[in-house]
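Every protein chain except one is present and positioned as in the full complex.
Moving on, here comes chain A:
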Amino acid sequence: MFPTLRLCAKKLLLGRIPPAKFPFPKPLDPPKAKDVTRCIEALHVSQLETENKNARMFAKNNPDRIRPGAVLMVRSYVNGSKDPRTTSFAGYLMKIRRRGPQTSILLRNKILDTYVEAGFKVFSPSVKEILVINQNGLGKRPRRAYLSYLRKPKFHLPSVTPMIKDYFESIDSSKSKTDA
């Protein structure tokens, strides 16, 4: 007697309140790899290696890559890449900090009796170009990846300005030769 009553009540309830079927969206496909950020970084790096011309200069697997001790000139936009005005900083390459898209270089130069060190992010869009003034500005191949010893007075180097002058003069002379 009691079970049938219960069943009737249940049926009544079921009739009055139909079960709601919420349209849940289908679950997304899971990511292919466990570490998604690593995949995205790899994507960025591959993009940079194909699009950015500075990538080959510092790639570890390039036998003609720039090594510490080189003299580089970095031309960077002053007010963002929309404004064509650039400023340049040249110096001895002290360190290449390889961190994928955030790869940066450290240059050191003597400007008007003060030693100035500047770091530049190689793949930054504000870096217009990196010119190689000299593959090796130290004479001897440095036996270090990080030339922090250049900060000591014993290893102080002269300003890079005469090297830059020679570089641009040689470019001009070669240009005039080709024109002639």
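Quick notes
In the analysis below, a contact is a pair of C-beta atoms (placed from the backbone, for glycine too) under 8 Å apart; a residue touches a chain by one contact, two chains touch by 3 or more; residues count from 1.
By definition in this document, contacts and distances are computed from a predicted model.
Matching "Beta-hexosaminidase", "Large ribosomal subunit protein uL14m", "Myotubularin-related protein 9" or "Coatomer subunit zeta" against the UniProt entry of the left-out chain gives the name "Large ribosomal subunit protein uL14m". When the missing chain is restored to the complex, the residue among A:G100, A:G119 or A:P158 that touches it is A:G119.
Think of the hidden chain as still there; on chain A it touches residues 76-77, 87, 89, 102, 104, 111-121, 124, 126-127.
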